[in-house]
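Sharing a structure with you now.
Here the complex is missing one protein chain, while the rest keep their positions.
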Amino acid sequence: MDIATIIGIIAGFGLILISILIGGDLSIFINMPSVVIVFGGTLASTLINYPMSDVLSIVGPVKNAFFNEDAKPALLINKIIEFATIARREGILALESQASNAGDEFLEKSIQLAIDGTAPELIRDILATEVAFMEDRHSKGQAILNSAGAAAPAFGMIGTLIGLVQMLAGMDDPSQIGKGMAVALLTTLYGSILANVLFLPLAGVLKVRTASELLTREITIEGILSIQSGDNPRAVEQKLKAFLSPAQREAMKEEG
Amino acid sequence: MDIATIIGIIAGFGLILISILIGGDLSIFINMPSVVIVFGGTLASTLINYPMSDVLSIVGPVKNAFFNEDAKPALLINKIIEFATIARREGILALESQASNAGDEFLEKSIQLAIDGTAPELIRDILATEVAFMEDRHSKGQAILNSAGAAAPAFGMIGTLIGLVQMLAGMDDPSQIGKGMAVALLTTLYGSILANVLFLPLAGVLKVRTASELLTREITIEGILSIQSGDNPRAVEQKLKAFLSPAQREAMKEEG
Amino acid sequence: MDIATIIGIIAGFGLILISILIGGDLSIFINMPSVVIVFGGTLASTLINYPMSDVLSIVGPVKNAFFNEDAKPALLINKIIEFATIARREGILALESQASNAGDEFLEKSIQLAIDGTAPELIRDILATEVAFMEDRHSKGQAILNSAGAAAPAFGMIGTLIGLVQMLAGMDDPSQIGKGMAVALLTTLYGSILANVLFLPLAGVLKVRTASELLTREITIEGILSIQSGDNPRAVEQKLKAFLSPAQREAMKEEG
Amino acid sequence: MDIATIIGIIAGFGLILISILIGGDLSIFINMPSVVIVFGGTLASTLINYPMSDVLSIVGPVKNAFFNEDAKPALLINKIIEFATIARREGILALESQASNAGDEFLEKSIQLAIDGTAPELIRDILATEVAFMEDRHSKGQAILNSAGAAAPAFGMIGTLIGLVQMLAGMDDPSQIGKGMAVALLTTLYGSILANVLFLPLAGVLKVRTASELLTREITIEGILSIQSGDNPRAVEQKLKAFLSPAQREAMKEEG
Partner (left out) sequence: MDIATIIGIIAGFGLILISILIGGDLSIFINMPSVVIVFGGTLASTLINYPMSDVLSIVGPVKNAFFNEDAKPALLINKIIEFATIARREGILALESQASNAGDEFLEKSIQLAIDGTAPELIRDILATEVAFMEDRHSKGQAILNSAGAAAPAFGMIGTLIGLVQMLAGMDDPSQIGKGMAVALLTTLYGSILANVLFLPLAGVLKVRTASELLTREITIEGILSIQSGDNPRAVEQKLKAFLSPAQREAMKEEG
């Protein structure tokens, strides 16, 4: 998504760190066995549930969400109109050189298909299949992150129960109760932070991002097919603006 | 919505304040680090999940819910019948002067489209698109508020766990246990109040308001198209009353 | 619903009262500030969420559920067969006098429409609209009661947290801890009772009642249209019995 | 269902009893006021929600689930094929004597309808209606048991809160705290046992049983109609085996 995703994650962890430092020493919040049981347990439960390949395949969309800015539909439409103008003036083959630096893999592929003279129905089929698999990949990613977001607090609780049992069973020195309890609670804290600052919001990111990528890809498909059928740039613009909200159309008008 | 929304929020926070003051000092309920972790954490988690532009776009509908009174379908129908009468008597162009002070942006826009002689199907298309984007904006707003309503108690719990760990780890002075615990519980209290007095009811407001705006906008679209097609005021009235409940129709009859 | 609703509510509150009295004094369970925060907070949160008019409109269906006995489909069918017999023998206008004391507003209205010679499709339209609005009103009522059933325990917890913080912060006299805690827990108790004895079961009542009223109204509509079309009483009976379960049909046979 | 349902309930309660007896005296787990508030409260809340007649009507299907063995589709198909052979050889009236000892009320009724020469469409209508009402009755039963399964823990918590308030408010003798707390926790224990050993699994039983009865009743309807239309036993067998899983078909082949 936009810069907000990174700001949000840094802010989330930062606020927790600050609120810990205000209260005292950071070291009492670090406990390796607690880290191992919560992180390890969450990972283990995810690996049981999903095949390794699916778990690894969420890295792509998540990295995307951080480092690729969300495509702005208005910019995309302007670029496609530009392509339509070139195609109209110099023929569709003139897009060859443009395709390679469109800066958007899906758009490049679409142009290439159009230049190659692929039949329109086939272009639509090929691109729609790719969109369907993108959706499928993202929804698997959401499911995995949501499942990790449920597993983390559960393993946090398991860790706390283990700590409590150990503390209560060996309660020889009452003055150590507080310290034992503090350590026991750490896993619950870790699980809660992992779920609420990381897994659940990232699952949400993929959901929002999927909706937004679907829109830009539908715009691309319609635009390329319109260019290929020889529509004039103004007709292409009319078709694509139907995908924008009234507010976005106003914004485009002012800019253009 | 109506005045009840503002009364509700003031009453909600007021009751909590009063019940605090009855029990003693307000100052023990104010703790800046606790405020920071709950408000900040909730905001951070929302920013990770949703693009900045979506988060900012909920201000509009929420402000609307507070300061614009909910459109009364019966009043709207009366106004449209009035317009139908004018259009019938003096021609549709006579609505030009009325449009500017209809006091309802959507109604004004609809009249303007009709006056401009836009084709009926196009009017319906343009207005339906705007309604669809309004619905979409509101349902995004609901999703964001519901997600904030889930994040606030979660960060409240995270704050309480941090406080408990600090208190338990440094339990040198047993007489301070009570005070430490009190501070630790404050974040859970903040999170609970934020979610139950603010975020969740506001998400509900947007849902109720969306349903009610959908109705008034459908009435507007049908009414304007009926006026444009030259229907007489009585026929316009018949068409639009189908949108009212029997009770509302009774009420209109008594007034008129 | 039937008498069970009232018995249930009295029994629910009665059992709680008895179990309190067995354990000792009732006075320790009464605390005005606790009452105010739970009742007031629940009301405030409901008022934020729903427009005042919707909140007030649930009084009708709820009162109905208590004081109007649930219509027995078999009795209704017998009454309609009786009307069919009269209409067959003396003409449909002879139902005029019957209509006024049918003891069921919807049935009366249906008969009146048939007597007025309204076209069958129009009768069906008018009555179906009224049924749709009844359903809508009841489902709003359910939503409001369910939302109150979620708000009550939440405000109970907010009250308990406030009480705990006050008790813990001012823990000068350890012998007072128990009393403070007891008072703090009262709001959670109130919220729990309100939700589980009142709001949630009443939401259930409206759901069950809606299903049962839908059935009787469909029977009424089919019956009146059948009478108006001049069907003989035996044909009316055949049509309407399709709405009954085999057991109910057996019961009717035995009675008749 | 099969014997497993009874074994399950006895085992569930038995295990709890054993684990209590291992730990000591049973008498500390018996407390009449606690029994009254949990059982009574659950019943009260169910009576508010559902009409008395619906609550009583779940006794039938639940008793059925215990004492009638689940119909085996393969056995039913064999019996129907046998009937088809008789009907083919001696005419459909020869089934009269078989009908009365088919040991399955629905099958008997179906045969009787076929013998009476009822038109096939009417047979299908009559039997389908009965199946629809069976489904409806079972799904009501599920809803009631699920609602009781939610009410029991809620009343358990209400009872515990009452007990805690009484114990904390009257905390004169600290040595009695433990005993008071023990009694207070009993209601939560009762509610938890009722929900998890009784109500929720029984709701599940009705769901599973409904699916299995639907299958056998569909098989019966198709089989009887096939017999009535004079199909030869082999054709009847072909039609009905489509309802079996490949594994069940293998099993039938081996037996037959």
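Labels A, B, C and D are assigned to the chains in the order they are written; within every chain, residues are numbered from 1.
Criterion: a residue touches a chain if its C-beta (ideal position, glycine included) is under 8 Å from a C-beta of that chain, and two chains touch if they have at least 3 such contacts.
What you are looking at is a predicted structure, and each value in this text was computed from that prediction instead of being measured.
Asks: Which one touches the absent chain: A:8, A:23 or A:41?
Replies: Touches the omitted chain: A:41.
Asks: Take the complete complex as the reference. Which residues in subunit D touch the chain that isn't displayed?
Replies: Residues touching the hidden chain, for subunit D, are 1-5, 7-9, 11-12, 15-16, 18-20, 22-24, 28-29, 70, 178-179, 181-182, 185-186, 188-189, 192-193, 195-197, 200-202, 204-205, 208, 212, 242, 245-247.
Asks: Give me the subunit A residues in contact with the hidden chain, please.
Replies: Touch with the absent chain occurs at residues 33-34, 36-37, 40-41, 43-55, 129-130, 133, 136-137, 147, 151, 154-155, 157-159, 161-171.
Heads up, the rule we're going with is that only the chains that are shown with their structure count from here on.
Asks: Which chains are in contact with both subunit B and subunit D?
Replies: Neighbours common to subunit B and subunit D are C.
Asks: Could you pull out the residues of subunit D that touch at least 2 other chains?
Replies: none
Asks: Going by the touch rule stated at the top, which chains touch which?
Replies: Per the contact definition above, the touching pairs are A-B, B-C, C-D.
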